[in-house]
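Excluded from the complex is one protein chain; the other protein chains are retained at their positions.
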Amino acid sequence: MNYLVLAPIVLVMIALRFTRLNILGWLAVWWIAAYLAISYGIEPPLPSSIIGMFMGIVTLALLAYLTVRTDDMNFVKRAAIRFLTDKKYTLPLALTVIALPLLAAFNVYLDAAKAPQPPAAGRTVHPPPPTEITFKGKKIDLVNGVNPYRELQAEDPEAFRAHLANGRKVYFQNCVFCHGDNMEGKGLFAHAFDPLPANFQDPTTIAMLQETYLFWRIAKGAPGLPEESTPWASAMPAWEHFLSEEEIWDVILFMYEYTGHKPREKEEVH
Amino acid sequence: MRRFIILYLGLMVMPIMLPAQEKILGTEAQREAGKKIYDQKCAQCHGEQGDAHSVATPFFRPQPRNFTSGIFKFRTTASGELPTHEDLKRSIKNGMPYTGMPPWPEFSDRQLSDLAYYLKSFYPDFGEYGDVQPVALPKPPAYSEASAERGRIIYEENKCLDCHGNSGRGDGKSAPTLKDQWNQPIRAADLSKRWTFRGGPTRADIFRTFTTGLDGSPMPSYNIQPPEDQWALVDYVYSLGQSERPNYATMATAKGITEAIDLGRGRALFDDAPPALFPVAGQVIEPGREFYPGVNAMEVRAVYNAAEIAIMLTWHTMTADTLGRNSPLLPVAPFDPQAPVAQGGEEFSDAAAVLLPSKTPEGVEKPYFMFGDGKNAMDIWFADLAKDTAEFFVGRGSKNIEPAGNGGLSLVSQYEEGEWSAIFKRSRVKEGGLSFEEGNFTPIAFTVWDGFNRERGNKRGLTSWYYLYLEPMHKESPLAPMAKSGLLTLVILLGIVAFARIKYNGKA
Amino acid sequence: MSKRKIPFYIISLIVVVSLAVSIKNVAESWQLQRELARAQSVAGEAAQQAGPQITPENSHTVEYRKFPFVGSRVAVWVIAELHLMFAAFVLAVPMFALIIELIGYYTKDKRYDHLAYEFTKLLSTSFSFTASLGALLTFMLIIYYPKLTTYLIAIFSPTFLPYVLLFFAEAGFLYAYYYGWGKFSPKVHIALGVALNLVGTTIMFIANAWLTFMNTPAGINESGGLLSVWGAITNFTWMPINIHRLIANVAFGGSIAAAYGAYKFLGARSEEEKAHYDWMGYVGNFIAIAALLPLPFAGYWLGKEIYAYSQSLGIVLMGGTFSWLFIIQAVLIGNLFLAANYYLWVSMERIEGAQRFRKFIKYLLASITVCFIVWATPHSLVATVEEARRMGGSHHPMLGVLGVMSAKNTAVNILILTTYISFLLYRRGNREATVSWAKLGNTVQFLIFAVVVSFVVFLGVYGYFVEAKVRIGLSVPQVLSVLFAMISVTVIDIFMFKNAKSIGPIRWGKIPARAQYALFFLAVTFTWLMGLMGYVRAGLRQHWHVYGVMQDTSPDAFTPTLGFASGVVSVTVLIFFTFIAIVFWLSGLSGKKDWEAGTGKTAPSKGGLDLAEEGQS
Partner (left out) sequence: MKNALAIFGFTVIVTLFYWYVGQQVPQKETYPPKTLEIRPDLNTAEMVEIGKEIVSGKGTCLSCHTMGQSGSLRFPDLGNIGAVAGTHKPGVSDVEYLAESIYDPNAFIVEGFLPGMPVIHKPPISLNDDEILCVIAYLQSLGGTPTVTMQTSHKFSGAAPPSQGAPAAAAAAGAAVSENLDGPGIFAKYGCMACHSVDSPAKMVGPSLYDVGKRLSKAEMYESILDPDAKITAGYPAGVMAATLKGGGFYEKVSSKDLNILVDYLVSLKGNK
């Protein structure tokens, strides 16, 4: 949130409440205010694709508002026709007719003058997992599989704690450099990678996934991403080459323990 | 006997001291609350007992602080004294950039305080010496160029350059020998990168750091008089780095030039090319893991003409290692957490490499960023700085790197005041391989080996994929599309006016 | 074409339909497939298969054939979609024709009866379109996807004959219902309507079994062999799809009927005609929106079942390749709500006294816009590297929270409540409560809204702090509280406005033309949405014909881009509306019903039904 931008906008909108502006002016102020708030009022700034989409929706809504009342519409229509036909407005009309094409041309110029951007690639953040993977020759069922040590939590808390401790060790010797001490994806080397390492504290990451999904992502890493997750820029290694199956399950236990999230369970079969 | 008296006296004053004690050491409940946080968030690195014996200790350099030693680097108190309560809180909250200690903005003031109380319980003296008084920090006067210039003299007079180097890049002559209190190698700060300052990047931070010193490290405290000179030194250090934040780039832009690319001109060739700074991370993934790379950033510039392209890599390193040899093929023993940190020696030279896909990629698919993969090969332009010729490798994975002659590459390199520059040159077109075309984005990545750090093979610093953009020499004039769009708008507008006039004239 | 000839045309149509249906039946047998294959080989097309000469013995080895120009997949896709759209319409129209007839029967308001009849008029032509398209689809499947078709026939063989027989029953009931209008006693006629609907729904359920089996196969062993037909029918997504389609059909049919009213309104010459069609458009729209409201919940159930069947399939749907499709869907649904509300607001102009509610429009609009924005916010954004770095990843710290289910559930619930409020204001337009407790009633209603909105928002926010299982469960109290608000407020309203004072009449017909365009907008959006959802349901299988059982090995096995799919859906929608225009035109030819008799001078209704009350003028 950028309050320096938002505060004046709010003030102007409050002032607007007490002024008698005609519908066109009113809509124009709203449109500009929405544009400024969306483009500059949010920190960090939104990507331009999103600004475009939001403004599209706002424009649609304001157009709906303009046309919802017949008297408003007639007012606008009459004003437009007057502007287009009345002799009195010839000069401003002529100016508009000249200015708008210039503006359009200038816009093209700005586009051309913009610094080139490296090709952007939309990534699929949660790619669908395969139904099973082969881990060191062993098939791991991702659909119906479970973390084999999860049940210890209830059955043998002592053993479960041992697995957690092992998971903690694995995490802090392998994962912490990128995913960070607090599992927020802000490790020592995180700033050097794009996409940035995943933030496990975020309730929209591991809290939404089954443990087998994590196993797949850890074991297969970026090289094992399916095609829709290209461009494979992720630096996540395929840990199957460096960790044992037990270590991976343990670190998964630890990740949930540390963040306080619960893994998604397989939906009940009805 | 004497000890007995002290104990006796101590017992006598105990009732009086208790409230004061509580202020310094906190209540049982506060320490307990601190311990809870500590055990969950801190013990992995600083150890359950606060003694920095932990699963993660060997993986970080500088190593996590040992709280039982009572030595703290970042304080507002005089050299050798314990830090204040606020100092501890600040260090936890802000963390230390470019070390394993992250900032903890999510801790509330109360949590920070509880933690600080608990940390103090690891070292008994906190209770004994009463409340430590911070050294008063004067309000910083405004920065001035003149003061910075004067600061250069203070910098020289106080022998700062012995460690920090003539240009402040951390390359002083005694820098390679520095060890901390625990006999661990330690590096002098690179003063040209203020964002890496552990104690903070502001002028007040710099002032505090050199007036109070960094206990446990070879950085002593300086009492420079008169006080203006203290600020002159601060201003000089401040003037060495351009900003508090690294301005990391996402792409490098190659500038088109018309003259021939003459490597004899060296760095001057790139005077007009915009620099792009890329962060370098340790290769912590595959065997040969490098947890503390010697280089943390690399600057890239590039120029091209009709026939050739030249890419210059520059980076800061403490020593120019031009003895020994280096190669991506050299074997590395697996990381051994038990082994002491090895450095120095003349076995391995400094080296750097430019990594590029072997073929212009179709779409967004690139070789795996490590050293390519079986599906997509990677070109490695390699510079062993002990030699003056470039080498060329094709990578299909870390264990599948083949030397392939020199790949048509030429190389010049130069070390000056803590900064290496290595310039590669190649013809822009390669039959059946990667060609550089005007207006195209080519994926590019970099790797750097610090010989002093005994980096070689897969033990290295690396970047992820970025892009190299060849800025077209002749930009297409936007006039035609501008005219087109303007005319189209004009026609539409005139159409609207004509329609309205015919239909509504006189009726509105 | 004179009036007298109409029955002749209808009979010919019936003959054609029955023929098509029986041919379809025959076509499903082996025999025809071999015939076709042989015919093809005779025609020399076998050369195109680049395979050996086809003989009776090896003809079943052909797995795919190629449709010229656009390819088999697109051809079957378009035909299937058209068949489905018509089928939806044909199933939905009797449903609300019956509802409206019932209302007319109980209120003794002749207008409803006429309206129901007019809807039914659209039916007979659409029915033949549906059947023809169905036959075409079957042929295309047999010709272009013989392997898949054979497999499905093998699994579902016991269901085909009942299906076809039910089709005959459907035709019989339909024409009896249509031609028997006013000829049977009302009770018999209504019974016919009920039977028609039951048969139609059963037909849809059977067809749903086939297609849901392809998504979530059940009742078979690992190698695809049949274990139980009943198991294959009652697969994971069968019931959710049944319910989803049942509701969606009503909404879709309502919107098309409203479009019909709008079309007639715009072409109407007399005031009375205008009044009638204005009212018809209103009723159609009302039904469409009423059915739209529960639709998202049925959708969530379907999604949940897909997730339960397989995490992979669930993630393909919600998080993977198709996550962007749901952003397009959000735009469509946002537009639906916006247009539906817009129609209500504009149409308030024909209600005297509704001017006093105008000032609320901007708040309702603001609420809709904000919810629309939340719903359309993607989770992972398209951003340049520079932008992504400023955001600190591909998730924006602020928008990231809007991109997930908790936020979207909340947004859709509030959208529904807002639409409900618009309707409430519309309903009160020309009336003023006279009961002594009116003020208290208003306060209580307001409090209910306030509490429910805060509760829904609270649950939405709370959803970020609990595990996935609980979070998914939270949508239930959200929905229930919204339902509670709608029902309790409606009940209070009914009592409060029991003997309300009328401020002025509803001037049917005095509605601006742009409101009618809003109805068209709704119809097109609904249709497009159906096309898109059809695509995602089928596309979900990716390179499988039957998920996990039979792989698609044809050259079309890849999943096309969303842009391409949008193109196909757009073309399908345009073809559909061209056909619909023909249906409208034909039903217009079949003679003008003497609707004049019913309007204008009916007695005020006595029932407590909303619709009936709206009908007052």
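Per-chain residue numbering starts at 1, and chain names A, B and C are given in the order in which the chains are listed.
Convention: a residue touches a chain if its C-beta (ideal position, glycine included) is under 8 Å from a C-beta of that chain, and two chains touch if they have at least 3 such contacts.
A quick note: this is a predicted structure, and the numbers were derived from the prediction, not measured.
Q: Could you tell me which of the visible chains the hidden chain touches?
A: Those shown chains that the absent chain touches are A, B, C.
Q: Which listed residue (C:Val164, C:Leu211, C:Leu226 or C:Ile327) would be found touching the missing chain in the intact complex?
A: C:Ile327
Q: Which listed residue, C:Val62, C:Val382, C:Ile421 or C:Val466, touches the chain dropped from view?
A: C:Val382
Q: Sort through C:Asn285, C:Gln542 or C:Ser587 and give me the one touching the missing partner chain.
A: C:Gln542
Q: Hey, which chain C residues sit against the chain that's not shown?
A: Residues 263, 266-267, 321, 324-325, 327-328, 331-332, 382, 517, 520-521, 524-525, 528, 542-543, 551-553, 557-567, 569-570, 573-574, 577, 581 of chain C touch the chain that is not shown.
Q: On chain B, where is the contact patch with the chain that was removed from view?
A: Listed in rising order, the touching residues are 373-375, 396-400.
Q: On chain A, what residues meet the omitted chain?
A: 49, 53, 122, 124, 134-138, 227-228, 241, 244-245
By our rule, only the chains that are shown with their structure count from here on.
Q: Just by CA atoms, which chain is the most central one?
A: A
Q: Hey, how far is the Cα centre of chain A from the one of chain C, in Å?
A: 31
Q: Where in chain C do residues touch at least two different other chains?
A: In chain C, residues 385-386, 389 touch at least two other chains, as defined above.
Q: Can you pull out the residues of chain A that are in contact with at least two other chains?
A: In chain A, 118, 194 touch at least two other chains.
Q: Under the touch definition given earlier, write down the residues of chain B that touch chain A in their complex.
A: Residue list for chain B touching chain A: 40-41, 44-45, 54-56, 59-60, 98-100, 102, 104, 106, 248, 250-251, 278-282, 284-287, 291, 337, 363-366, 368-369, 373, 441, 463-467, 469, 471, 475-476, 478, 481-483, 485-490, 493-494, 496-497, 500-501, 504-508.
Q: Spell out the part of chain A that touches chain C in their complex, as residue ranges.
A: Touch residues, chain A against chain C: 1, 42, 44-50, 53-54, 57-58, 60-61, 64-65, 67-70, 117-118, 120, 122-131, 142-143, 185, 194-196, 199, 202-204, 207-210, 212-213, 228, 261-270.
Q: Where on chain C is chain A touching in the complex?
A: 236, 304-305, 307-308, 310-313, 315-316, 319-321, 323-324, 334-335, 338, 342, 345-346, 349, 358, 361-362, 365, 368-369, 372-373, 376-401, 403-404, 464-465, 467-469, 512, 514, 548
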